[in-house]
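All protein chains but one are shown at their positions in the complex.
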Amino acid sequence: MGLKEDVQNTLGELALDFLECQGDLSVTVPKDKIVDALTKLRDDLGFDFLSDVFGVDNSAFYEKLAKAKAKKKKGEEDKKEEEPQGPPPPRFEVIYLLLSLETNRRLAVKVKVPEDDLVVDSVTSLWRAADWPEREVFDMFGIKFKGHHNLKRLLMWDEFPAHPLRKDYPLEGQGEERIMEYNDND
Amino acid sequence: MEVRRPTIEDWDNPGDIVTINIGPSHPAMHGTLRVIAQTDGETIVSAEPEIGYLHRGVEKLGEHLTYHQFIPLTDRLNYCSAITNNVSYEMAVEKLMGIKIPEKAEVIRMIMMELARIADHIVCIGILGVDLGAFTPFFYLFIQREEIYEIFEWYNGARLTNTFGRIGGVEADLPEDFEERWKKLVPNLRKAIDETDKLLTHNRIWMDRTIGVTPFFPEDALNWGFTGPCLRACGVKRDLRKDEPYCFYDQVDFEIPVGKHGDVFDRYIVRMIEMEESIKIIDQAIKIYKEFPPDAPLMAKVPKIIKPPVGEVYHAIEAPNGELGFWVKSDGSDKPYRIKIRPPCYMVYQAFPELVQGEMIADLIACLSSLNIIAGELDR
Partner (left out) sequence: MAFQAYGGEGWLLTKLEQLINWGRKRSPWPLPYGTACCGIEMMAALASGYDLARFGAERPSFSPRQADVLIQAGTITKKMVPVFKRIYDQMAEPKWVISMGACACSGGVFRTYSTLQGIDLVVPVDVYVPGCPPRPEGLIYALLKLIEKIEKDHPLRKKAAEIGIGG
């Protein structure tokens, strides 16, 4: 596709991986180079509109893949080579949806965030539209954004103890309640 | 128009600043919005919005329901125009599965979406009038909204939260007397819009309260991620119905109204003209609809239990408020892995502190009303 070649040429080494699905293209870039990558895409390729920023918790996805692989392996017991167990894949990913206003092309830029290093550079210096979406990713997943001017919880109340959209948080919650003390004598 | 926004250094006496808490239970806060405003007299120094009072966990709930069971939940996002949310989600899942729906279903979807657009703009303009003290247009316009509800009920059974459409098409054909009902509704609707126009547009008080209130530059609007009528009021001609056409929008003729200054008056005028354009679109769409035979298929061949292939897609349509998009990731099972909803008024509301800085408290209320913030969509 023309878009894939353009992105490959613009990003060069920064483009780690591509994923195409039903006409949508997404490219993975390293976590610490996200601001550079997005700046290149904005200035050289014309992706000047940020549609959305959000996070995904891939732990259940990888578990399912691992189970499917294990099942397949069981069925092929005559294979003698053992694949070495690599490090577990990074649990979270943060996805940036870009749009080019002139050519109306869309691109998704992904960043993989491992569980032991939950910090990503903030892109609010490039687009102010990333302000609240990054706060929401912090609220829902716990990923911090370096350089964000006001990283507080957005949708849940400030003292909420957990991060709801993670896969290990139950749907019906853990019984948290918001207790507010009003001081009427002030 | 030159606009220089005052900053806190302009104030001689920062000690005079009073913190006012507006909401979350307040007549002018549409539902559950809260604004913590710091004012010097009546002028606003800073206004910080707080959201999340209607966060119901829709995205997490979607991970535990099947694809079909999620459609009623999308109704409750932008509840003023529920049909647009349904169609947007269905189109995203259809894109993920790679199925193409029959053309008659596309025309029906287009007709119902434009009706929902008229209904949403009626609510926005009516409530904008109520917040500024003009009660009459609200009553006149809401009678027409009741007529539109009658059409929805005749088609679907529900007035407000119609779970319209299925993944793969629509559930039923338009009723036989749809055209007569529509022809009876159009003159009344045009009359109500006309009366609202006569009452408000050249009204001295309305013009004084809305012209020049919270203008916005187009570059700032694009940087903040604005879409929809708020962006078009700033002067940028962007509409997903023309830029990334879907359904039959590339075969009907309609204009996109564009404002000049991005103030409250421009947003109001853009919505009024969009209502008129929607009426034109529906008239043309009914002509296209009549060319299909009565027994044309309405649903594509979709299995009973939907299991899309592993993958992730994003699809967006032009909702009455702006670009409403769904990002759906599937892991091959019958429940979605992750659904992300891109609400249009989310991006608009985060620019609120910059919009109202330096204005008066009454202008804050006017601006908030004109942005058409729907809490169900904002907080999900």
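Order as written gives the chain letters A and B; numbering starts at 1 within each chain.
Keep this in mind: a contact is a pair of C-beta atoms (placed from the backbone, for glycine too) under 8 Å apart; a residue touches a chain by one contact, two chains touch by 3 or more.
What you see is a predicted model, and the numbers here were worked out from it, not measured in a lab.
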item: Full-complex contact with the absent chain, from B:Gly31, B:Gly332 or B:Pro353; value: B:Gly31
item: Absent-chain contact - pick from B:Ala37, B:Ala192 or B:Ala375; value: B:Ala375
item: Which of B:Ile108, B:Val123, B:Ile306 or B:Leu324 contacts the chain that the document leaves out; value: B:Val123
item: Touching residues on chain B - with respect to the absent chain; value: 24-27, 31-32, 52-58, 60-61, 72-73, 75-76, 79-80, 123, 138-139, 142-143, 145-146, 149, 159-161, 375-376
item: Footprint left on chain A by the chain that the document does not show; value: 156-157, 164, 169-174, 176-180, 182
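Please note the rule applied: only the chains that are shown with their structure count from here on.
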item: Chain centre separation (chain A, chain B; CA means) in Å; value: 27
item: Footprint of chain B on chain A - complex, ascending; value: 19, 21-24, 26, 48-52, 54, 56-57, 60-61, 64, 95, 97, 101, 104, 106, 108, 127-129, 131-133, 153-157, 164-165, 171
item: Residues of chain B that touch chain A when the two form their complex; value: 51-52, 55, 57, 59-61, 64, 95-96, 98, 222-225, 238, 243-244, 311-314, 316, 323, 325, 327, 329, 331-333, 337-338, 340, 342, 346-347, 350-351, 379
